[in-house]
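Here you go, one structure.
Excluded from the complex is one protein chain; the other protein chains are retained at their positions.
Every chain is named by a letter (A, B and C) in the order it is written, and numbering of its residues begins at 1.
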Amino acid sequence: MLAVAFQGPERVEVVEKPGPELLAPDDAIVRVTASGVCGSDLHIYHGRVQVAPGFTLGHEYVGEVLAAGDAVSSVAVGDRVLGTFHVACGTCWFCRAGQFHKCDHGRTFGHGAGLGDLQGTQAELTLVPHANLTLRRVPDGLSDDVALFAGDVMGTGYHAIQGAGMRPGDSVAVLGLGPVGLCAVQVALAAGAAHVIAIDTVEDRLAMARGFGAHAVHLTEEDPRAAAKALTEGRGVDVAVEAVGDARALDLAIRLTRKCGTVSIIGVYAERTEVHMGLAWIKSLNLVGGQANVIAHLDPVLALLASGRLDPGPLVTHHLPLADAAHAYEIYDRREALKIVLTP
Amino acid sequence: MLAVAFQGPERVEVVEKPGPELLAPDDAIVRVTASGVCGSDLHIYHGRVQVAPGFTLGHEYVGEVLAAGDAVSSVAVGDRVLGTFHVACGTCWFCRAGQFHKCDHGRTFGHGAGLGDLQGTQAELTLVPHANLTLRRVPDGLSDDVALFAGDVMGTGYHAIQGAGMRPGDSVAVLGLGPVGLCAVQVALAAGAAHVIAIDTVEDRLAMARGFGAHAVHLTEEDPRAAAKALTEGRGVDVAVEAVGDARALDLAIRLTRKCGTVSIIGVYAERTEVHMGLAWIKSLNLVGGQANVIAHLDPVLALLASGRLDPGPLVTHHLPLADAAHAYEIYDRREALKIVLTP
Amino acid sequence: MLAVAFQGPERVEVVEKPGPELLAPDDAIVRVTASGVCGSDLHIYHGRVQVAPGFTLGHEYVGEVLAAGDAVSSVAVGDRVLGTFHVACGTCWFCRAGQFHKCDHGRTFGHGAGLGDLQGTQAELTLVPHANLTLRRVPDGLSDDVALFAGDVMGTGYHAIQGAGMRPGDSVAVLGLGPVGLCAVQVALAAGAAHVIAIDTVEDRLAMARGFGAHAVHLTEEDPRAAAKALTEGRGVDVAVEAVGDARALDLAIRLTRKCGTVSIIGVYAERTEVHMGLAWIKSLNLVGGQANVIAHLDPVLALLASGRLDPGPLVTHHLPLADAAHAYEIYDRREALKIVLTP
Partner (left out) sequence: MLAVAFQGPERVEVVEKPGPELLAPDDAIVRVTASGVCGSDLHIYHGRVQVAPGFTLGHEYVGEVLAAGDAVSSVAVGDRVLGTFHVACGTCWFCRAGQFHKCDHGRTFGHGAGLGDLQGTQAELTLVPHANLTLRRVPDGLSDDVALFAGDVMGTGYHAIQGAGMRPGDSVAVLGLGPVGLCAVQVALAAGAAHVIAIDTVEDRLAMARGFGAHAVHLTEEDPRAAAKALTEGRGVDVAVEAVGDARALDLAIRLTRKCGTVSIIGVYAERTEVHMGLAWIKSLNLVGGQANVIAHLDPVLALLASGRLDPGPLVTHHLPLADAAHAYEIYDRREALKIVLTP
């Protein structure tokens, strides 16, 4: 089969590999009909996350079940399915508590030996361990493009909002309008935010957020704090989503949030960071964060996609054949695309 | 001033009364510009809730602050304001816990001596005790018709949904499409319900719910259980709102709800009722209910009304002058109106 | 092997049966060292729950793993283990939501074909499906007698209190001091109840509750409502646990509970029941109930047992050899025992 392999920093190649085989009774093999290129793929592309040469990339996918072990009951051979970006064992302490994203035996597709040694989904075929928890039938009428978001980007947007305890009538700020930030904007609005303030420096992304119903605010040409105050009688927002992953964004998120509000940190942190704990403390903020629990969110996210209440379709800016993956990574690296979908 | 007085079963009259005076430092007097006629007024009208002859009716209102005691800080003389259907002391055990609807010293407008002896709001002027907690400025651009709903009917719809812990992506059934049921439909949709099943026998009300985005299901000509199953892969709805207040509706609500789901009982109960506890128990349902905590919900409800995400405007089917209140009650009693607004 | 078989109403026999065999990769076989006789066994004994003649009874057990399928990872052959009264698949919609007690494929030990056709644990050997979720190693130092409670009676006591959202400083009433009620008393005290009012008519049980730290109140010779008022400044208790399962107990629970409090219904209901919905509604009560989610509670319950903060040891009033099971059922049926432990 064809697969997109990492070969070294800023070098991906489409290579021929042997197809996967079922190894455990709850494994499935999926013939991939669409896979996404995602911001976290770029961390590998640039060598910040280390992956062995030849490893298959990708963790977003939609496809058809080609084979399934005896213990697979949630889907059947021939089903059109989507999956989550990582798999979970379903029985460890964390899975029993519903915290599938922190599974003691969790494995992430396409992220190398450090995250479970699970070959990626930018390929013609992909092996899916623990298929019962991670695979779901695609609801009728849902396109591959939209279904692709359920198990990663939109699940993360849902996590950012629900994990923060947002309630209908709240005001929300979203800092950073990449695909995750834009999905968080959609989820906040779908969940009944009275106001969503969407903050970025890229005009196209601001325009897209505005189209979804947000108050778009340019980070440097406008004043986000004034906007937050104006919409909340001076209090600040109930929830700020930090979808960038740097200290300045976190600082602004802390400043935008009202006393006793929540900062939902979905942008990735890997290091020590200077945080204005004095301000967070005096305001009694909750800082919540980390990777999204997409398995837990999969059912409601699919219901919202299937009913049309969430629609990430506009985020897909490019479709390319799998064979052109190297080109896709170049485009994505130049930030010319929001979401690229690879097809066989 | 003119006031709508209860004079006996099915007999209301507009009478001349002396205007109210400030009695406590946190009292306000409001010149009423719009007051509503509500389903609970009919309980009094029919003599099921006992009120002394001559007592002023009504508990929904919008108006302008005419006078305010020294301790009133949330609004000022001249402000355009709305209020809640009851007032709360703000300092008893229940108020300290935020359960304002169960205040030990709570008083309901227009419900006679048994509920706090507080004259109603279907009048030219109304005395508002504990004004800081109950009055709020009407946001710019909000009509009297819409603002009128914040402190009673829409606050109750919000309570029905939020009190049930509904989450974005859930499925919701609403049984009974009077004004409260229709508001619950709107809140469920605004809060991100993937599906709302709206159940009644009156075609106009079903049509209105359909217009809001619900799946309208005729109680007797269609099969609500089949509808609930079809939309939820056979599980049943996550939340059923019982907005009727009788044993058959409660029974259906229990049947429509999935295992571990919630039945939110906003319809009024006053007596012993046969309940299928066996079914509720085997399904591990939560039954939550009672009057709405409209004071607690006032800020988010107003934010949703002001942002246009909730719009009860279509529910207002009649405007009548205060002087024609007797006629208004007759129309309402014949169920020819959804919401009647009285104006001076 | 020897096994306790139901042979007809009020007739159990110890019979010789072939031992179980592993059928699925996540099955285990446990050599039982202790099994309990429980109140729900009496429902079968009296024929109220129908079970085919020859079916093995029992659902509480501690033992040693004799064999395990390839997919069993939570325990190993030779481990001393305890299990829960039912098993769950771990992958259906309800299991994914952590509601293991409502698993679409749940099976209860020793309850016949209607509840999953799973032979009981009052036997020398027992087959344990889905062993990863249901089996746990017995912490060092914990006796069989105590460990036996983790997966059923104490898990139910924990559910009654935690499912009701009890907070430290709350007041709790427990109606019915059978084993579940007494465990609920212990959990409430361990969880920081300021007061626990324990209500029954049996003096021994009242004395035991008093020994645990509760205010024991005789249902008919004392006045439970007066006791609840005296301890709560007249408000009523925050949580009432209904551990009887009849309409009169539910009625008293509703009366004892403060406005906006919770009635936690752990006693079994199977039919329609007259409920004072009027009182529940005017008080804005939450009625929560149903079987306990013992799989979800297993880790915290074991931690509390292992640390000695919960100790159901005093509830074990009788030990009998498995061979004397018929006698054990007779004693239990005459209510001469609180908990009988059968040993090989």
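Of note:
Here is the rule we use: a residue touches a chain if its C-beta (ideal position, glycine included) is under 8 Å from a C-beta of that chain, and two chains touch if they have at least 3 such contacts.
Given the structure is predicted, the values throughout are model-derived calculations rather than measurements.
Only one of A:P20, A:P129 or A:G289 touches the absent chain when the whole complex is considered: A:G289. The missing chain, though absent from the display, is touched by one residue of C:G8, C:G78, C:G114 or C:G169; that residue is C:G169.
Contact with the omitted chain, checked across B:R11, B:R96 or B:R225, is made by B:R96. Think of the hidden chain as still there; on chain B it touches residues 24-26, 71, 73-74, 89-91, 93, 96-98, 132-133, 295-296, 299. Although one chain is not displayed, chain A still touches it through residues 93-94, 97, 99, 101-102, 233, 235, 250, 259-260, 265, 268-278, 280-291. Where chain C meets the chain that is not shown, the touching residues are 158, 161-162, 167-171, 187, 190-192, 194-195, 299-304, 306-307, 309.
Everything below uses one rule, namely that only the chains that are shown with their structure count from here on.
For the pair chain A and chain B, the distance between C-alpha centroids works out to 40 Å. Touching of two or more other chains is recorded for no residue of chain B.
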